[in-house]
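The other protein chains are all here in position, but one chain of the complex has been omitted.
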Amino acid sequence: MKINKSLGEKCWVVPDGYIPQTTDGGSNNLSGYISHECVCILNSGSKDARIELSIYFEDAEPKFVEGIVVPAQRSCHLRMDQLQTDGQPVIERATPYSLIVNSSEPIVVQMSRLDTTQNNMAFLSTMCFPVNNNEE
Amino acid sequence: MKINKSLGEKCWVVPDGYIPQTTDGGSNNLSGYISHECVCILNSGSKDARIELSIYFEDAEPKFVEGIVVPAQRSCHLRMDQLQTDGQPVIERATPYSLIVNSSEPIVVQMSRLDTTQNNMAFLSTMCFPVNNNEE
Amino acid sequence: MKINKSLGEKCWVVPDGYIPQTTDGGSNNLSGYISHECVCILNSGSKDARIELSIYFEDAEPKFVEGIVVPAQRSCHLRMDQLQTDGQPVIERATPYSLIVNSSEPIVVQMSRLDTTQNNMAFLSTMCFPVNNNEE
Partner (left out) sequence: MKINKSLGEKCWVVPDGYIPQTTDGGSNNLSGYISHECVCILNSGSKDARIELSIYFEDAEPKFVEGIVVPAQRSCHLRMDQLQTDGQPVIERATPYSLIVNSSEPIVVQMSRLDTTQNNMAFLSTMCFPVNNNEE
């Protein structure tokens, strides 16, 4: 079997961040889904990747989150609504933001959002924008 | 903490622009959402970015909008349905269009659309197409 | 005002083509939408772009469609379900296919799909994959 090398880039950007309000709990919400955003990361290489998030807002200074690790040869689906510092959510719901993902190792990053504000969910997804390391 | 440099490109293209009709106001529309498109921009650099929009139609001459600024180290979620010149909407609802975003500084741009024409919303999103500045 | 140059590439690929079945006409389908796919093209340049589509199937030979023109400085939202040759649809509904868009001029291409098979619509969109002309 082929072992994949370390694939991707060390820096990824997603301009459209927005965690919708929580589910209204209507009787038709049978799925158990809750509105959230997920930053999906693949680290196909043989070294653990140390991840740092830079979070930009419309009317406030950026926030930074360190200490996230995606192990070698593992997938990570990082829930943005569960991100906390000092017991407080880093990103409030219903607040537009943008995100930069910096990594110590090459990774590939995709962003997906699930919205269950209404009785029936909607979701979207896009590959994030890769920044070539040599350009940094 | 790491300070991110100015990331991205100065020109971005999105071929599929379309602002759906407004919500029908049905009793199931509990979310308060209204159909719209959002051009999401990250300016991670240290200088304010001056933005110019070029809007192309199927049967009419292109329109241009200047005067939009995305401050340094800020996110901007620009509502296309709220874009006005001389008190009139620049883009009519239910009209297919395409968009070019030109910026004085490197930015990253993503386009998302929310459709609440029906009782339950749908949405889509895609990273826009970056034009390398050296190719222009 | 800045006039944009001819932006993009001359060849674009979209692997996931699928035109859903038509709307079921249920009482909740208030929007008037019909399931379709749209190939969205921007020709920002000063020359008309002659477009050729190559359509690939799972179990049949590819089909080719010529004669589509996107005028200079115009947007085109091309409905795949309305594409016909000799009065017959080129692509049957509910048939997986892939698409290559070749153009005489640089363009940018995005693919979107609207599905109204159920009472409430869903849609998706992605930027198509650009093929650098020098690689062809």
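The first chain written gets the first letter, and so on, giving A, B and C; residue counts start at 1 in each chain.
What we mean here is this: a contact is a pair of C-beta atoms (placed from the backbone, for glycine too) under 8 Å apart; a residue touches a chain by one contact, two chains touch by 3 or more.
This one's a predicted model, so the numbers in the text were calculated from it and none came from an experiment.
For subunit A, the residues in touch with the chain missing from this view are 1-2, 4-5, 7-8, 28-31, 33, 38, 40-42, 44, 73-77, 108-110, 112, 119-127, 130. Of the residues in subunit C, those that touch the hidden partner chain are 11, 13-18, 21, 24, 26, 52, 54, 56-59, 61-62, 64, 66, 96-98, 100, 102, 113, 115, 117-120, 122-129, 131, 136.
Please note the rule applied: only the chains that are shown with their structure count from here on.
Interface of subunit B with subunit C: the two copies contact each other largely through different residue positions, with under half of all numbers used appearing on both sides. Overlaying the C-alpha trace of subunit A on that of subunit B calls for a turn of 90°, given as a multiple of 5. Subunit A and subunit C have Cα centroids separated by 30 Å.
Subunit B and subunit C have Cα centroids separated by 21 Å. Residue positions 119-120, 122-127 of subunit B each touch two or more of the other chains.
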